[in-house]
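The structure appears right after this line, and notes come after that.
Omission of a single protein chain aside, the complex is shown with its protein chains in their original locations.
The first chain written gets the first letter, and so on, giving A, B and C; residue counts start at 1 in each chain.
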């Protein structure tokens, strides 16, 4: 059996659904996370003999997530992940590396009726929420005992331009039948990760929530404001805008399916269906174009894995 | 084979993903629907012998959906469904009944950068949208050649109160171990259908969009403002508020899973985790309580099928 | 508030994932169910005031499912559901009606290596299973204190004929563009429920597992052996075969999407793509034809709800 080598390995409890409520008088706040822990270290024995002497149970990693949410609160997904990663590596001898992945779901307050408090003693309803349902925020924190790498991101944000998108002048071979299009819908569901240049050693960590809001805003604006000749161009412009506006980000990767909206062919019924008049489109499911790229600040190292944005 | 009877049957093209853009100068509007057609009529022969003489192909029903979107526009899901249902029954001899089911996805405009038009000739970006991602709006129109029944609804709207929910005083039997709770999270994902009392014959149809907005608002407010002793009570109050405020609605049915949020037991670690201090909760997936009920205006007939809100 | 009436209502714990192992020496057996409980009765008060005096907690219904699995074993999904339904109604005064819905997942044994027992004392591996992954078996038991209604069914069984399917001679209107096809793929994913004529009072219940196997076999054979001119004809033949071969079944309903496989148009590349030569097809997602019908034994009452097979 010595002929076979144990390569990269990791283990932990995935998808811990932790919800933390904070009460500020009658005004409540909520953090809603899905936290996955992956630990690596001295794990040769458990793979070869089944000895668990170096294995902190995944059940313990789960308990730690919930206990830390209470003991330390959840300031942001990134901050919470950093605390967890440091703990697992610094406080557990056989663990040398921790990767914390977090999904965060957003909530907004429910607007209540004017003067509508139906129960005694409440002036307003500050404890009622509706799930926003738009993109899922992402964070990944990796710690190896020295530096920290923080990736942030989001997925499942669907955007659409009804015009200012063309596609023509492309390469043709014997299998090419596509017609050129001078006014098409451009739609995609954005998945993205970006890497902060903070290394965890310098004391001035970014303001994670402000950074997230900035990246999201600039990516959306670039999507809306780019007159597009290809989805690649739009994607690159989104990356450039983010890097231009957020100094704390060195690298960003996008995975963007081209969600095809084909104009219905209504000519058999004697009906014109031109984009300029406001057309009817068929929103197709599969197949879809899939455009993926990394954009880097000049001199930055490319570190976001290509396969992190698997669809 | 005459020993066997053909019972209720219907057929049609399901899930036609139709997107209609309307251009009002540089300002564009979008309607994004998923339309399913189900037709019934003189269909004994196609089932018994395979003769398709009475069968309008499902492909034709698909074509009709897209052609109607262009010819008539899409004022609202309900209005569009009514036009389709009338057409299939009134214009196709063997078809005696049509049921149109529609899902609608909401979009909101992307806010662009200040003075930020990057391309020539545009003052603002009025053609860029981000999918709202909250509830999916629903409509079902049924037409049998005489009256029309319009159901409206929505699904996948998740709401949560961090307090003002208790659960105690319940029935106990030998399998009861649940502890009473005087301050719990109450969370659910609302699925609902409501029935309009408009019969399609009277000329004054409701304003469907205003009606939808009103039902949604009152249901949400009732959820937020009810001090709850059971999810049933909250559900009933939601129905009462809707019926009280919307005269055009006679009946409403809710299907509401109790999305359990259990307080983590942190006592093994010497940590208190009380609701009053802002607790940490574990958001459970399965099993979940499931509460379903119909609320009716006095004297109204119960017509929404129990199984329409299957999870 | 007396202006508003409480209509049909039910509550209970949904999706209890119960797995029961039975050990017969070294040979183990497994039953893997997803059980949903819905109870109705004297529930006016809990909806109007929030009083839970008549409410057996959904947590108790969950406990009961797990306790019954141990106390009574799980002979079949139907048998287990009958025991649960009788218990909730007969033993709980305010409960007058119980509906138990069950999904069942099938497992098959893993074949082990010849003479390959690697651990001491075992001659064969009779405790290792791989999930079959084909259709999900379904059962619904309803009990109102008098009779019992048992529906059985399955979903997610995908079948496909590569020939012996035609579609022509259909009705045409101005929106019809479909070409006739004399050799097409016919594919569908079968969802079906059937109703047993056993009323729960007569002592001779069907052999549920044998009945299920028979219905499944005859439905599959009818799909394979019918030369089809429409999916309706195939569906009806499937129902007829089931009713002809299973005396204990009085009614069966199918919901069958027409999973379209379109022949690729390869003519732009000078390639013929005819069915007779073995063609290449594009398997489409949406839209899809959806064919639904009930077939009844002559004189039987139609009792399976149209909306039970919602996709």
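One rule holds for everything that comes next: a contact is a pair of C-beta atoms (placed from the backbone, for glycine too) under 8 Å apart; a residue touches a chain by one contact, two chains touch by 3 or more.
Just so it is clear, the structure is predicted and the values come from calculations on it, not from any experiment.
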Inset, instruction - Would you mind listing the shown chains in contact with the chain that isn't displayed? - result: A, B, C
Inset, instruction - Pick out which of C:32, C:45, C:144 or C:173 touches the chain that's been left out of the picture. - result: C:32
Inset, instruction - Based on the whole complex, identify which of B:129, B:175 or B:254 touches the chain you can't see. - result: B:175
Inset, instruction - Would you write out the residues of chain B that touch the absent chain, in ascending order? - result: 174-175, 177, 268-269, 285-286
Legend entry - Contact footprint on chain A, counting only the chain that is left out: 1-17, 36, 38, 43, 46-60, 62-64, 67, 91-92, 94, 167-173, 175-178, 228-230, 232-233, 235-236, 239-240, 243-244, 251, 253, 257-258, 286-298, 300, 302, 305-308, 310-311
Inset, instruction - For chain C, enumerate the residues touching the unshown chain of the complex. - result: 16-23, 28, 30, 32, 63, 66-67, 69-71, 107, 110-113, 116-119, 125, 127-135, 156-164, 185, 217, 220-221, 223-227, 261, 264, 266, 268-269, 271, 273, 275-285
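Definition applied: only the chains that are shown with their structure count from here on.
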Inset, instruction - In steps of 5 degrees, what rotation angle do you get fitting chain A onto chain C on the CA atoms? - result: 180
Legend entry - Chain nearest the overall Cα centroid: B
Inset, instruction - Could you grab the centroid distance between chain B and chain C? Build each centroid from C-alpha atoms only and quote it in angstrom. - result: 24
Inset, instruction - Hunt down the residues of chain A that sit against at least two other chains at once, touch-wise. - result: 268-269, 285
